[in-house]
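Before any comments, here is the structure.
Complex shown without one protein chain; remaining protein chains in place.
And now, chain A:
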Amino acid sequence: MAVPAALTEDQVYHRCPIEKLDFDSTDTLDDLEQPVGQERMLRALEFGASMQAGGFNLFVLGPSGAGKHELVKRFLSRHAAGLPAPPDWCHVFNFKASDKPRAIRLAPGEGNQFRTDMNDLVAELKTAIPATFESEEYQARIQELQEEVARRQSRGLFEIQEEANQNNIAMLATHSGFTFAPMRNGEVIDPEEYQKFSDDEKALIEAKVEDLQKKLQQAIQQVPRLRKEVRQRIRALNEEMVQLTLGGPIGELREKWRHVPAVVDHLDAVREDVVEHAEVFQDSEDSPPSGLLNRYKVNLLVDNAETRGAPVVYEDLPSHQHLTGQIEHRARQGNLYTDFTLIRPGSLHQANGGYLIVDARRILMQPLAWESLKRILFSGEIRIESLERLYGLATTVSQQPEPIPLSVKVVLLGDRMLYYLLSHYDPDFLDLFKVEADFEDDLERDDNSYQLYARMLATMARAAGLRALDKTGVGRLIEHASRLASDQKKLTAHDRVLKDLLSESDHWAAQAGSGFIEAVHVQQAIDEREYRASRIRERSLEQIQRGVVMIATSGEQVGQVNGLSVLQLGATRFGQPTRITATARPGKGQVVDIEREAKLGGPIHSKAVMILSRFLANRYAPLGQLSLSASLAFEQSYGGVEGDSASVAETCVLLSAITGVPLKQSLAVTGSMNQHGEVQAVGGVNEKIEGFFRVCRQSGEVKGQGALLPASNVEHLMLEESVRVAIRAGDFSIYPIRHIDEAIELMTGLPAGQPDADGQYPEGSFNRRVADRLAAFAEATEAKDENGGTNGAGDGEGKSGD
């Protein structure tokens, strides 16, 4: 098998062709209306925003910092501008059930007008009604009425008194009523004298007294009925007077608002209520209590007078109260008091008829807010209820406003993991959020995309008030965008990273007194950023330099290879070499993954070791038993090991241990391998290669070192300048490998060798050495087995990988 050629500088870095950028600076570029490369997400947004059916709310998913919020808000604002403004909503007092305020829907802008009209009416009530009740006319009529009723009330009593007098019977007032007794000359006859009267006289008198008593009883018992009649007649009079006083203003309002039957009903109820409470208005010394007049006011919950198009509301604190609204209380003399004027709208009210944008993570972190949102979306109406009431924690009487019909699109923003978790665990979720708008992380990089990407950068710079970029600056940013995407054919779409980099570049351009952001400023921003995050990396390099962590970058060694790993710390990641060692001896076909045994290896790593174990068995002992007891270890690794990117290195080192053929320590290896020995792509290749390059550079002159990586990873390479310089000079080589044999040849300098028709590898080839050595292991194992294992043959572990 031919050894692959080392990659050229152009293969490890995809330069931006500056000559293809058709501008001098981004000043001359127009802003982008639509984001680049997000067609799928935009179509989903367009569909979700226009779809009328229920449950078609949106979930916009993408990584944090991708600019979801800004893009969605911009899109929805543009979309909503073409829609009609939603209606106003207000709450008014419910005169039939005072704890259930009514909701009235009005055309946009009419709510404020209605509120003003009712305030004017209240002001008029304050003066006009007392004036009516103080008028001569009213007072005279009340007096006439009272006198008439009083006359009727007393007439009966006086008729009885008159009748008593005519019959010489006195009607006397006691402390609590009346009594009758015979009299003469205006004085009650002494009872002793009365005894002298004849029986007939006495019978006559007593019969008359009894008759009078009955009449008096009847007369007194008429009083409640008369009192009720007075009340009714006073009420009728009050109504008549209030009708006359309010007839004008309320009549005008009824006419004005006749197109809203609910308002007309309310006006009628107000008039009724004024009549009901006429006596309160009659007190000329004290004005009517504000509590009474407040009931005629209007609580304008949603005012869309100034709203153009449908509203787009972003709720940054999506708690239950902020979403659904709340009923506030006022403290008055140690008591909490509320009424319909203290009902406050929530963001659902504000967004009704339009769009509500909410961060999924935030709403899930607010107690019960998610459940409330779902309940409201299911019911299609907003019902304002406090949490304590909703969950039965308080039973005090409070306001229960009439629910308001809801027509809103809720747009949740969140990362993909949240979307998938909600889809999996919340059975309501997919019923309510049927539209997923998935953000692209990366954009295609081709000749057509350069201009668009440049316009995107121009838009960002202008929006953030930064300097314009010149061609070189744009070119460098495009190259870095490929590096951030870890792909020569992609550009990152990560909004926050690009904006931050632009801002930092602008800072360095300002420091340098430049009018434009140039490549040098972008590079400085990248370097500074890397330097700021380099403390751990530097410490790690220092450990290697001082020999605390043992890494060889020259010479050859049996059973030892430089693997490559990536460390992610916060937002930065860097690569570094790790020494992988192997031991091999006769045994029962077992490859011990020390990492796994020590519970430091993850499942993917274990899988990779098993694969290489099967690869060995299949390749070198297809018909017999693999008599091998081997072990693999990541030296000086005290954390966990995960991933399969070391499986090529592990295979090489294991084969070296089996054969005793040394491996070149100047080469580091990364790559995953399948059971047929094919090398597969891995992640983080840039960081890994740069990490090894730094170690080489630190340990002396970079001369002849290099790295092996899967050929399918070549297009992911966007290596930094220093590595490229070394490659250009031929001091550092990167070999793309497709098969394990290529790695073997590069690492050992021996031909790997292909099996002939009998499965025999050619003499002198590396694979022949492996096969021979394993055969020797098998013989040794058999000999030990025949001896009954008295010599302690095998590793005694008794476990078999086969």
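Here, a contact is a pair of C-beta atoms (placed from the backbone, for glycine too) under 8 Å apart; a residue touches a chain by one contact, two chains touch by 3 or more; residues count from 1.
By our rule, contacts and distances are computed from a predicted model.
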**Report entry** Complex member absent from the view - protein name from UniProt, among "Aspartyl/glutamyl-tRNA(Asn/Gln) amidotransferase subunit B", "Ferritin", "Deoxyribose-phosphate aldolase" or "Universal stress protein family protein"
**Finding:** "Universal stress protein family protein"
Report summary line: Contact with the hidden chain, among A:Q52, A:Q166, A:S198 or A:Q221, goes to A:Q221
Report summary line: Touch with the missing chain holds, among A:Q52, A:T174 or A:N335, for A:T174
Report task. Can you work out which residue in A:E70, A:D120, A:E162 or A:E206 touches the chain that's missing from view? Result -> A:E206
Query raised in the report: For the full complex, which residue in A:Q139, A:N448, A:Q511 or A:Q760 touches the chain that was left out?
Result: A:Q139
Query raised in the report: So that we can see where the missing chain sits, which residues of chain A does it touch?
Result: 136, 139-140, 143, 146-147, 150-151, 153-154, 157-158, 170, 172-183, 187-191, 194, 206, 209-210, 213, 216-221, 223, 227, 285
